[in-house]
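Omission of a single protein chain aside, the complex is shown with its protein chains in their original locations.
So that you can tell them apart, the chains are marked A and B in the order they are listed, and the count of residues begins at 1 in each.
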Amino acid sequence: MALPSEELPEPAPGRPGFEVRLENFTGPFDLLLGLIAKRRLDVTEVALATVTDDFIAYIRALRAKGEDWALDEASEFLVIAATLLDLKAARLLPAGEVEDEEDVARLEARDLLFARLLQYKAFKEIAGIFGQTLEAEGRRYPRSVSLEPAFAALLPELVWRHTPEQFAALAAGAFAPREAPPSEVGIEHLHAPPVSVREQAELLGVRLRASGPLSFRALTSDADSRLLVVARFLALLELFRDRAVAFEQAGPLAELSVRWTAGEGWTAERLSEEYEDEASGDAQSLAGEEQHAG
Amino acid sequence: MQDDRRAAALEAVLMVVDEPIGTAELAATLELAEPEVEGLLRALAAEYDAAGRGFELRRIAGGWRFYSRPEFADIVSRHVLEGQTARLTQAALETLAVIAYRQPVGRARIAAIRGVNVDSVVKTLVTRGLVEEAGTDPESGAILYRTTSYFLERLGIGSVAELPRISPHLPGLEAIADIEGAYGGPAG
Partner (left out) sequence: MQDDRRAAALEAVLMVVDEPIGTAELAATLELAEPEVEGLLRALAAEYDAAGRGFELRRIAGGWRFYSRPEFADIVSRHVLEGQTARLTQAALETLAVIAYRQPVGRARIAAIRGVNVDSVVKTLVTRGLVEEAGTDPESGAILYRTTSYFLERLGIGSVAELPRISPHLPGLEAIADIEGAYGGPAG
């Protein structure tokens, strides 16, 4: 079966597509989704990691063959896989006994994820129907002819009031590149000082090494904004993950004591970059704005 | 005017229109009652079908219009370049589906359902005339989109209400209303 080119619509059924090979299931990814949707296969039984590994191999093979739609299929997979993952996480939560509101909320969240998955599938199917209908309808050509000269002559004389200059201004307006309309209200104009998690980690490291164990309260006592407190909290989590600090707490809600456990040679460079990319990006954009404002 | 003269008058007007024309407008032009015009149009359409004429009369997007019969598409396509628009990609079709069933809807919401950024796809759909802007969301200020009558024409249906029902495509979900509630908007 020849693979369709980029222009062709690819209705979900019939596309060669990505195949999943699992212990309990072998077949197209779409079918796997369908089975989960119909609850014949418990999402908790699906080894998502295996599916993902297989999918990455599949996409690599597609790209090696120069298939342009690999990206389309990859983004689609990510959406579904992320939803499946959420769904699985929600399913694995203890849900046998519904005791408090939190449990109910969890169950509702699970159903919502499930609904979301189904909705996604439904729109995919509808898109397939649209594609087929558009193609079938494309075989009908509408009568769309210009007016018979006899009737065109009856049209009232055109009122024309534009000077060549006005007409040129109109043309300029028509050619001016259109700004993409906003999809949401911009918040760029709201100024917030850039805070870098990595910088805060650096700062906390210096303090802890200098003074020994400190409470979280002490570490944030000089923070003048909530954002800064949050950044220091995230920095502590990062440091903990990097095994640079240890936490001690006498009891629930007791003072949290933070102790430095890494050596002197530790640097913030080692921290995960997930906050840093965004933070530095923000810092740049904010800096740019301030220049404009000034 | 005799019945067949009335039908002929309708044919004459339909011959010069270049977009679907509503029953009401035809009735006004012919100075006849709308139900009568409706009956005449249906009879004409049936007559063309029964006689196997090369054209057909269809009510699309709320109006009547002459079309070539699909059976002769191959021959007709050699003469008509228009309408030979490039086919839509899968991404465009899915985005179109979301807009059709959730209209009026903003891009952020479409993106949330599709799971990917849809800005360029929406732009393509607008350029193709299948989708148009429909004001802004009073809360978020985001631009909302809806399908056009050209979309209905291309799909060969009379109105958005004739879109295929979405519920059969949501299997195993008894309470459709719950999703609707959670995600807002009627699903048709």
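Methods note: a residue touches a chain if its C-beta (ideal position, glycine included) is under 8 Å from a C-beta of that chain, and two chains touch if they have at least 3 such contacts.
The model shown is predicted, which means the values in this text are computed figures rather than measured ones.
Only one residue from B:Gly62, B:Gly129 or B:Pro164 touches the chain missing from this view: B:Gly129. The chain omitted from view is touched by exactly one of B:Glu11, B:Glu34 or B:Asp119, namely B:Glu11. The set of chain B residues touching the chain not shown comprises 4-5, 7-19, 25, 28-30, 52-55, 66-69, 71-72, 75-76, 78-82, 84-86, 123, 126-130, 132, 148, 150. In the full complex, the hidden chain is touched by chain A at residues 141-148, 150-152, 154-160, 162-165, 167-178.
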